[in-house]
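In what follows, a single structure is set out as structure tokens and then discussed.
A single protein chain has been removed from this complex, and every other one stays in its place.
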Amino acid sequence: MTDFLMPKLGADMTQGRLIEWFKKPGERIVRGEVIAVVETDKANVDVESWVAGTLQKILVAPGGDWLPVGTPLAVIEPEAGAAAEAPPSFAAPPVAAAPKPAPPVVTPAVPAGPGAPVPAPPIPEPVSAPVAPGERVPVSPIARKRAAALGLDAATIRGTGPGGRITLDDVERASRERPAPVAPAVAAPAADKRQRMRDAIAAAMARSKREIPHYYLGTTIDLSKALAWLAEANAKLPVAERLLAGVLLIKAAALALREVPELNGFWIDGRAQRSEAIHAGVAISLRGGGLVAPAIHGADKLALPELMQRVTDLVARARAGSLKSSEMTDPTITITSLGERGVEAVYGVIYPPQLALVGFGKVVERPWAVDGAVGVRPVVTATLSGDHRATDGHRGALYLDALDRLLQAPDKL
Amino acid sequence: MTNEEIKAKVIGILASVVPELEPAELAADKSLRDQLDIDSVDFLNFVVGLSKTFGIEIAETDYRHLYTLDACVAYLAAHATA
Partner (left out) sequence: MSKITYREAIRAAMREAMRADPRVFLMGEDVGRYGGAFAVSLGLLDEFGPERIRDTPLSESGFLGAGIGAALGGMRPIVEIMTVNFSLLALDQLVNHAATLRHMSGGQFSVPMVVRMASGGGRGMAAQHSHSFEGWYAHVPGIKVLTPATVADAKGLLLAALEEPDPVVVLEHATLYPVEGDDTPDAPMEIGLAAVRRPGARVSLVTYGGSLPKTLKAADELAKEGVDAEVVDLRTLRPLDMDTVVGSIAKTHRAVVVDEMWKTGSFAGEVMARIMELAFDELDAPVVRVCSREVPMPYAKHLEEAALPQVGQIVAAAKGLL
């Protein structure tokens, strides 16, 4: 038996509201399938299940209150032999230890028909207990010791170690997330949508500037080859298949990470944890204020037409408010472009717990010295904000250098 | 197609890209980008919509003729008659 919890869809999320279930009790769930829609401060998100099995019981009916991250929403009976697996991203492992003072309001999933006996309210499961009573929970020795020191019941913590073992990291995480969400969870529901988006951004950005010692680098890149190549390629394509310059920049930014992988990943528990996969979080501003930066998975491996199509799709869905949970939690780096609004450079604030942010300004024509002569070239200012705990300016400089080099060979992107 | 008809269609396409569009507040001679806060992806979607609705191929080099409502109407009136 596994609880399906209110997911944490980004470093800034403390609460969410269940909007819709796509599954009824008794229905099968395939691993990775979207089973519910959750409203966050930023968007409505399609939430995927990382457990295959059968939906056994719905604990929270759609349209109810705002609930803290980690609140059990439903109970899933995992398929025989299939242990509950952690989500693929370590940006936001399932969060345990929901605040005990705020148990979820349990509502019957199906309204009783007239004359039907009023069903007794289901007995709430113990808050976020990840295993059935009586089942032995593997807890590492040091995790057991640390949990005792913190006054935590190890059995209520969700294990993410091999075989579901509760590790030291799990205990520390549970301890960090134990008391904090209570106050905002009570205060926020009254605020309107825009205010909640502002609050979420405020929390994430304040955390970033409080915790992350940023360093900033910038370089001006000659885009004449890239834009000439693009114009030539687009001239042969119908409107709907044309590529935007921004797609070239995203691809180059992703490819350059292969050369400097130290910038790709997360800062977790006092260490940099590199990610092998490159999931580019593309900053998309929403009309009326606010922004989201959902992931383009494996951006370095996508051919330009496919990447273009993903960008268009992502922008449309971000604005329509239908992003997937994996898109919200997976970005390993953020790429932002404020050039369209006319500024020449953007020195971004890193989205925790990511390690870096790449920014592109406006493409402008400037006098440019080439081979001893001055010509007019289209150039762009690329910037890098790096977490100085994880990398030094030298690595960052190598990254921007690689980016420049990649953009000089647009046909290879 | 009259210029008024063209204009009505262009506004319809704009509204599909920018759902909160208020046609009455749109100044016909001012930059669409500045008024509607649209980005390059939105603009591309707008051009795709024009291309489909009016049945014409619009070269990338012609995008600059599409920056205001008036300019769009003039461009489409010249190219879409065929």
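Some notes on this structure:
Labels for the chains are A and B, by order of writing; each one numbers its residues from 1.
The rule is simple: a residue touches a chain if its C-beta (ideal position, glycine included) is under 8 Å from a C-beta of that chain, and two chains touch if they have at least 3 such contacts.
All figures in this text were calculated on a predicted structure; none of them were measured in a lab.
Under the touch definition stated at the start, the shown chains contacted by the missing one in the entire complex are A. Remark: the omitted chain is touched by one listed residue; of A:Met13, A:Ile35, A:Val69 or A:Ala143 this is A:Ala143.
Looking at A:Ala155, A:Leu168 or A:Leu338, the residue that reaches the missing chain in the full complex is A:Leu168.
Within the full complex, the residue among A:Lys236, A:Arg271 or A:Lys412 touching the omitted chain is A:Arg271.
Although one chain is not displayed, subunit A still touches it through residues 140-143, 145, 161-162, 165, 167-169, 261, 265, 271-276.
In this text, only the chains that are shown with their structure count from here on.
Listed in rising order, the residues of subunit B touching subunit A in the complex are 18, 20, 37, 39-42, 44-45, 47-48, 51, 57-61. Listed in rising order, the residues of subunit A touching subunit B in the complex are 231, 234-235, 238-240, 242, 244-246, 285, 287-288, 311-312, 315-316, 340.
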